Each structure stands twice: as structure tokens, then as C-alpha cells.
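Heads up, one of the protein chains got dropped from this complex, but the rest are sitting where they should.
Up next, chain A:
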Amino acid sequence: MARRPVNPPATGWSLTIPPKIWDRLSDHVLGSAARGAVLLAGLADGPRGPRLLARELILADEGRDYIPGEFGHRALAPTFVRDAVIRARDEGLAYIAAHAHLGLDHVGFSEIDLASHERGYPSLSQISGQVVGALVITDHAAAGDLWLPDGRREELAETIIPTGNLLRLRSQPAEEGRPDSLHDRQARLLGDLGQETLRRLRVAVVGLGGVGSILVEELARLGVGELVLIDDETVEETNLPRLVASGREDIGRLKTEVAARNARRANPDVRLIEIARRVERPESLEELVRCDWIFLAADGDAARHWVNGTVQQYLVPATQVGVKVPLTPQGDVGQIHTATRLVLPGSGCLWCSRLIDPTRLAVDMHPAGERDAAQYVPGVPAPSVITLNTLAAGEAVNHFVFAVVGLHDEENDHASVIHRPRTRQRDLQEPRQDPTCRWCTSTGRLGLGRKGSTPF
């Protein structure tokens, strides 16, 4: 199959579709028997405009729900439209009718399509009180026509599918990007449009210690345009061997300040948001939900829980990066492993993978003094070595770069990577999903956006 065009992030309304929902939608409407469907979607503010977040797919059954059209070739039957728009109204979600056209990199609505929208969507908008509209897709392109409750009409700037390669579908491919002499060598691999993609992205790093400081260094040098830096801790002497670009004069300074200074040194044009708070604080979450990607490099179950919630409720992909060095009280070293876990909306989550412990989460949510008291046993610092952190961070950023510029061979490979450096093994681990998960399924918070509560 031809490689999809690389489209840098566009400004305006976007629609994000979780990979599993996209697979079902494209199978249904792009298959040999072209059919129709409706997406129900939450709403959120995004880094470049309002975001529609596909939460559920309603497939139109051929013959009953998708019938010969009165004006067009085929039509969603009025009873199907009615029932779907009632659900949109009752659940406070956008109604997006979807169908496919032939073609590859270009797609648009026909006059018949647009006439149908003009005939019907003002009434559907009155019924639901929510955004209503239509999506037309090919394998490589998507166009959308949105009717807002206040009477305005907007085109969809892009449709995003955060799968193995993060797809950004437009009605036509983006024009060639501007050559960037600073990044000439890496743009020879990533392409000018790939480099432009990085420049327009807003990426969060949660936890700015040993792993997080490497992530910031690499993301800034790659040319990521905006970084959201979240950590409430200050630098200690024992951090220095692992904290990139830190010095003794930094002891006692906020890790966000040190990371920001380093990011600016790496890329003077980078835009920085420094949040010296824990991730569950409202000011942290407000920034987190408006990112394109999140790197989770913080210890603790609270950080995992809040980032996991953001991924699922706001459809923001994330990579969790960690290093585990097991050590017995006698000093014996166990199987060291590093993990880079891809956390994608609707494809299994950290709760489903048993990576959040409810008891430890409860303890982690208490104020610092109470957290320490609840541990009972005095804490012993875990071993930490910069080379192990580098292994995990490099894997995570490589995956991210390849994903956003479309360089992964396998689009549907969502596996995590586990390195075991003592035995020199590198294994892939598939995500796991509980069918009734309250976070990553349509029966839970998936795609609810601002309609769901925040904090979660």
C-alpha cells in the first residue's frame, strides 16, 4: 500500500478517532460494500482549536439503516438518523455521519452530500443541541462538514488516528514544508513535512528526573515546538549524576527550571510551559489535556492514574517510560528491565494492564507528610543509573518520532518494549484490554472530553 502523506498538525477543528474505532469504521465504509455509520464524539479544547473525540461508532446495517437514497446514491435511513441523533442529544455528544468515497490522497463532499447536509443538519442541530456534521474518508484522506449549535458552519481541518503511525488525514495532502537548515541532517530522514510536524507539536513530559531530563533534551533538539514540563520536586545532590545538563549550583532549584533552561539551550525557539506542581493538580491537568503526546516519566501510581485518565478521556496518546532495578536486602541484583509502554486511547490502558495499584494510588494521593507516614517502613532509595534511563528514553522518543512522521512499518503494532539488559533480551508486550474497563472503553470515560469530570 502507498505510504500515507505526512500532514503537519493543522489549525482549526479536528476529529480524533481511537485506533480500534477507526479500524471498524474503515472496514465498514471502505470495504467492498461501501456502507454508512455515525460517530458519537465528545468535545475538548485542543492545542490548535476545538477537538471532537470519537467515543462510539454506530454502524448502519445494509438494507435497513443504509438504503437507496432519495437524492443520492445511498442514504442513512431517517429512523437510523433519528435514533442516533437522540443518543447524541441524550448523551451530550456530537453526531458525525460517515461514509467513504473512492480515491486516495484527496477527498471532498459532492454536491449531493452538501445539499443533504443543508437540508437536514439545521434540524439535527436543533434536536441535539450539539455539534452535528459529516465525515467523508478514503484510506489516506478525510474531510468534514460541521454544523455548530450557534449556527456557524466549520470545515474539519484534520482527522487524527493515534495508531502505530499517528495519522493526520486532511482533504488533500499538505503542501511541501519549508526547508529547515538547522535540522537538515535529520530532515533527510524525517522529511521537511516531518520536521514541520515536530515544530507544530505540543508535548508534555511528566516527571523531570533521570528519564525525564533525557526526554526533554532529545525532544528540544529534535525541534518539538512546545513542551509542557510538569514536576513539583527540587534538585538533590544525588540527582546530579543522572540529571542532564545540571550542576551543583542547581541543588535546591525546581526541576522544571533546570529542564526549561536546558530545553532553551537545546532549542532557543522552543515554547515552554513550566508547571511546578504534581500532575493531579488542576493547573497541570489543564495543560496536559491540550497536548498532542504525553511522556510519563514519573514514579508513582498517582501520575500513572492521571495520565492514563487523560489518554482515555481526551484521546491524547502517551508513552510511559520506566526502569526497574530489583535488589534484595542482601544486595543481590535481579533481572533489571526498562519499559517503554505505548498507551493509546481505546486500546487497553494502564488499569487493564494492572500497572496501577489501587492501594498505592490511595496512599500516593495523600499530602506528602501523610504519604511518608503511610509507608510504615523507611524508604530506601531505588538504584538508578543514567545508562539504563537512556535506554528507555531513547526507545520512547524513537517510537514517538517515527509515529508522528509515519515511519513505522506496522501501523497496528501497539506493543510495549521491555529491555532486559543483563540478558540482552528485547521483548514486545501486547496491550491488554478489559471489555468493561471504565477508562478505555465506550462504556467508560473514553472520549468524553470535557463532558467527563476533571479531575477524573
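In this text, a residue touches a chain if its C-beta (ideal position, glycine included) is under 8 Å from a C-beta of that chain, and two chains touch if they have at least 3 such contacts; residues count from 1.
One rule holds for everything that comes next: contacts and distances are computed from a predicted model.
Trainee: If you look up the hidden chain in UniProt, what protein name do you find among "Pyruvate dehydrogenase E1 component subunit alpha", "Multiubiquitin", "Glycine betaine/proline transport system substrate-binding protein" or "Fumarate reductase 13 kDa hydrophobic protein"?
Mentor: Options "Pyruvate dehydrogenase E1 component subunit alpha", "Multiubiquitin", "Glycine betaine/proline transport system substrate-binding protein" or "Fumarate reductase 13 kDa hydrophobic protein" narrow down to "Multiubiquitin" for the missing chain.
Trainee: Considering the whole complex, which of A:His99, A:His140, A:Arg242 or A:His414 touches the chain not shown?
Mentor: With A:His99, A:His140, A:Arg242 or A:His414 as choices, the missing chain is touched by A:His99.
Trainee: Just to verify: which one of A:Pro50, A:Gly72, A:Gly394 or A:Pro421 makes contact with the chain not shown?
Mentor: If we include the chain that is not displayed, A:Gly72 is the one touching it.
Trainee: Among A:Leu124, A:Ala142, A:Val244 or A:Val417, choose the residue that contacts the chain missing from this document, as touch is defined above.
Mentor: A:Leu124
Trainee: In the full complex, which bits of chain A touch the chain not displayed? Write them out.
Mentor: Contacting residues on chain A, toward the hidden partner: 36, 67, 69-79, 81-83, 85-86, 97, 99, 101, 109-113, 115-116, 119-120, 122-124, 126-127, 129, 134.
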